[in-house]
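One structure is given here, and the rest of the page talks about it.
Heads up, this is only part of the complex; the chains shown haven't been moved.
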């Protein structure tokens, strides 16, 4: 007897509910005697149970000419494999079933049309900025997108952003694409040039904290999109709270990221040490 | 096949429920949060988030973590407080055709009594569920729910203060749940619901920190179902009042395990997060089961365990 980690060669239904499976098994035949048996299990990890939250990247529609079917609306996410849940997602194929709840939460407030808009996105934090950019451009605002990342691999969908009519500025920590250095450096420069701009940011907590400090110092309006561990996504479990402005031990003020957010006015949040810690730590870099 | 639809109606603690399926406290907000996803009138009842005399902010974050087929939570019983509940949430219940069960807890005996008295004057609340079992709050449930005499004391007090059906919710974190069950029955509970979460812990091996800020949290979800079925069975055997089974129910078959061992109704918790329409699927599945088995009434299944 041997312990094989092997593959399925075929698996066919030969009669109603009766299948015949062929499994690669070198050396098996020589050992097997009539009447023996095997113990089998598909090499699946125990999967995750709860849903996972993802920003809406964009929506679209497959025209009928694609495959002769009626037009079909779709939505897209962009995600990074960081744990078991996203690993399982990454192994799904076309036609696999998926359960989706949404759109959820409070999105961005576009603000007055025509105003200068600066979007700051780090790594996977670029996701919610695509639809925002489109909407702001449609509204008639001038949109500058500062894309940051640790390396060039974190700079996502540049062409798509550019095609949507936003001006893109790329910086990476290691200089492997665009300017070398933190995206906050670019932000300072842009804000010196456009002091009336409104800022929208999404990315890892250290980046958001730095952006919030810069905007507060310059009294520039800032909206941020946050991440938090979520179970329900609809305001029922109270698992996803962040500390609001004015939060203290004696007068705690918790806000649901899923319902009051994920987009907040930076001024509504508590940017103290505690918030930065409580928010998800993505290791300082951009996921 | 019989074309008459089988009956799912059950009676628990004097409440007539159109079916035995209701949400578990703390997993369904105040009900309104899930209204966009399901018709609340199709549920057997609605159970609110746990309420207390004063508003409670709850625990620091992170408050939740997934574990294998389960989740830990240490929400810390965050709630708006009984007054804000009555003023802000109760009006929504007026249009509903489903009984509302208010879950509540206190940090002291006085608080329990006060909240009970306030709920007397709220006709929209049909019954109350007393949480003497919350494992998260240090001065909270754990003290009352793990010790028979303390459990008896709080139930006696609330029974005297309250003019509505009283359901008492038990904690599984005890050596012998039947001792507590008998104590709360004697103290005047009209029904028992079990179980609340089992205390657990998970560690982020890279940061070496607990995955939950509160260090420990309550384990819920499919992982705990066998423990919940066992305790429901034990409690049903130990007391005469009706029992509501809770713990890891995700589908009709799961709910049936509890009904077969004798629970008169079930509560669905974590499964609401996995699928906001889970309770509707469970209700439909119970009906299908009765049809497939040629039964006309869910009460024919309740307590049908063969041992």
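Each chain gets a letter, A and B, in the order it is written, and its residues are counted from 1.
As a convention for this text, a contact is a pair of C-beta atoms (placed from the backbone, for glycine too) under 8 Å apart; a residue touches a chain by one contact, two chains touch by 3 or more.
Here the structure is a predicted model, which means the values were calculated and not measured.
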Task: Treating the displayed chains as one copy of each kind, report how many of each the complete file contains.
output: A x2, B x2
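We take it that only the chains that are shown with their structure count from here on.
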- request: Using the touch rule from the top, collect the residues of chain A that touch chain B in their complex.
  value: 46, 48-51, 99, 101, 228-242, 252-254, 274, 278, 280-281
Task: Would you tell me which residues of chain B are touching chain A in their complex?
output: 26-29, 33-34, 36-37, 49, 57-58, 60-66, 68-71, 73, 75, 78, 207, 213, 221-222, 270, 272-276
